[in-house]
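Only one protein chain is missing from this complex, and each of the others stays in its spot.
Per-chain residue numbering starts at 1, and chain names A and B are given in the order in which the chains are listed.
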Amino acid sequence: MIRKLSLACVLAGASVMANSTPLGLPPVPIPENNPQTPEKIQLGDKLFHDTRFSADGKVSCATCHSQDKAFTDNLPVSKGFNNLTGTRNAPTVLNSAYMKTLFWDGREPDLEGQSKQPPVNPVEGGLPNHTPLLEVIRKDPEYISTFKTVFGVGADKITMDHVARAIASFERTVIAGDSPFDSYYFAGEKDAMTPAQIRGLELFVGKARCVSCHRIEQTQALFTDNRFHNIGVGFKTIQGKEQQTAAAFIKSKREGADVDITVLTRKSMSELGRFAVTENVTEVGAFKTPTLRNIEKTAPYMHDGSLETLKDVVNFYDKGGREKNEDPLSGFLSGGIRPLDLRSGEKQDLVEFMKALTSPQLEQFTQR
Amino acid sequence: MNNYSRRKFLKTGGALLAASSLPISMVEMAFGKDSEQNFTFAYISDSHITQIEGNKFVRNWDRGLIRAVAEANLLDPRPDFVFYGGDIAQLGKPEEIDHGLEILSALRGDVHYVMGEHDYYVDLGEYWQKQLGPDHYSFNHKGVHFVVLNSILTHEEWMHKKWDSGMDRMKQMARLDNPNGQPFMVGDKQRSWLKADLDKVSKDTPVVVFSHSPLQKIYKGWNFWTDDAEQVQALLKPFDKVTVLYGHVHQIQTNQIGNISFHAAMATAWPWPYPSTYTQQESYLPKLTVDMNRADPFFERDATGWQFINLHSGNVDVHYTLPDNEARVVAFDEKLGHPVDTKYQAMADRTSPQKHY
Partner (left out) sequence: MDSRTMRHIAAGVTLLASGLVLIPAQADEFDQADLDRWQQEYMSVVEQGEKLFHGGLGNKNTVSCDQCHPNGANTHPETYPKFQQQLGRVVVLGEMINWCIMNPLESEALALDDSSMVALQAYIHHERRGGELAPGKH
């Protein structure tokens, strides 16, 4: 399985290196200190799927980011070591290479930083630190040889940085565009979307007010602005307790608590969102705009997985950032969120449009 | 080793960073620890609550004030009090003032109020004063003398002439770019009151003046103007340290005139453009101003906000809390003797969004 995938990914890697970006996407940003090579990508793929990097030997990156499920796990919140659950929904790896920060609260600035955290989180990989992970690698002949080829380091010089760089390289090939929307919008193929989807697009850039955060531009569309917004999800958990929760969080942070562990294990504090990282009062409950590409495949939705279907999502926005009209609105609600007054046909069209964002390239990732 | 050292930095970063880049919430006062005279307060202004009809108010302005109150309530340690800088209401209606005060009632702590023209002109301040007390007053707090002025008055004859309705008079003053606008002023009577009030204050007492209009002459066309600014400034001249905090302009402005520092408040409701963007007329912008970021109008709270004031040794630092933007800190620089934007003062450090045209 891994070998077949490696081939597909080497090809994908090679195609990325040959600069054939899918329609609708800009070139993948590659950091200067981590250039792509086919061997590095292949190594990253292997590391991504290695379940030995967990306390019970059963959890790898792919556990929560499975290529069969559009690189998510289709669960509201992920299940890690010992089937422990955290507080957050697993974002897709697809097109994460375009993200300017990683995690729902942007606590890591790049893919390299992101991959280091889950193995040592108690509800994810469950390891006490990176040492067990590095021990496995340093004793594995295949890894020893590959790390030597890719990074020119001997077994005892392999570090978590090397591991992270390889994984990031692999993730930079997990790109998917060229959807029916892209063909319609950027290639002028008028038949690529259905009439309902075309109406949905008009709503998306008009009455439904989606485009300002889920960006479409003249020649490319990332469907994210890479910024953080409080759209009202999860407000009930923290309602009326914002002050205490914020104060308790800051106190625990000053006393040395790890933000990564806190936000995945303490539900109320998890709802502080971006505030947990920046301590900026204007960012309470703000979470990163995910891409909508392939959204049909990455249910359930939102940072806590609380919205099951795209229909639920549209309804949530239509009501101005709540599930029912009687629900209270968060005082920290983004100024971009307001009731939309959509008719039921319009809501359906929006859902249909979002289905037009699924990339045919997903198939190459699910080949077994 | 690497991954942990960055994590450690994030944990302890607050204590290691310079005061200017401390986050606004949970600020461990770098200055406050050693003196009783150092304290903080919140400063919220210009909510412009607008009634549509009955119990329906313009959602956008309501949300702005709700947001400021929610954020201000997170401040820890608690500020000593809150100042509200004027223009609770848009047209001064009792319903609007009441709705605004209802939202403000969620604030933890005492609130002191400043009159704005949108509160005043429909009934010459009658309802506002009934709810909130005198429109000019002073008090002392931890060695600082606070003065609140009603600086949005205008020529007596115009205010008291025969109007068909108070609302007609209000609408004349409500329109910012009114070609028939009347200039704001403190007026003779209140300046006499101010002189008598300041006579009792020793010259080395720090003075903080709250005013809705700028107590400067910035741009007359939009009433970014106080007609007797020089006379008021003259009354403040003898003091060692004076700070004027004003509303009305809905944008960041910073100035130093002699011994007086001037700071403008952001509105919770909406931003006004900088006067220089009206290219048909000349205007004067307070010279130390580092412009606020340009707004993305999709985000209703962009280019709105409120302020958190840190008062230390009689000097005022203003922390602008700006949704959808990085916070801005304009701190008094003892060596230079005037306020300085702690990150962007130098032209070379300015960012693209700070260029207005």
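For the reader, a short list of remarks on this structure follows.
To be clear about the criterion, a residue touches a chain if its C-beta (ideal position, glycine included) is under 8 Å from a C-beta of that chain, and two chains touch if they have at least 3 such contacts.
Since this is a predicted model, take the numbers as computed values, not measurements.
Among the residues B:V58, B:V111 or B:M159, only B:V58 touches the chain that is left out of the figure. Listed residues B:Y121, B:F184 or B:W270: the one in touch with the omitted chain is B:W270.
Considering the whole complex, the residue from A:L84, A:I144 or A:V211 that touches the absent chain is A:V211. Residue positions on subunit A in contact with the hidden chain: 205-207, 209, 211-212, 215-218, 221, in rising order. On the side of subunit B, touch with the chain left out of the figure occurs at residues 50, 52, 58-60, 175-177, 221-222, 270-273, 275, 277-281, 296-298, 300, 356-357.
Note that only the chains that are shown with their structure count from here on.
Those residues of subunit A whose C-beta lies close enough to touch subunit B in the complex are 113, 116, 130, 159-161, 209, 212, 227, 242-243, 246-247, 250, 253-254, 256-260, 275, 277-282, 284, 330-336, 338.
Residues 2-3, 6-7, 10-12, 14, 23-26, 59-60, 63-64, 66-67, 69-71, 73-76, 296, 298-302, 304-305, 321-325, 327 of subunit B are the ones that touch subunit A when the two sit in their complex.
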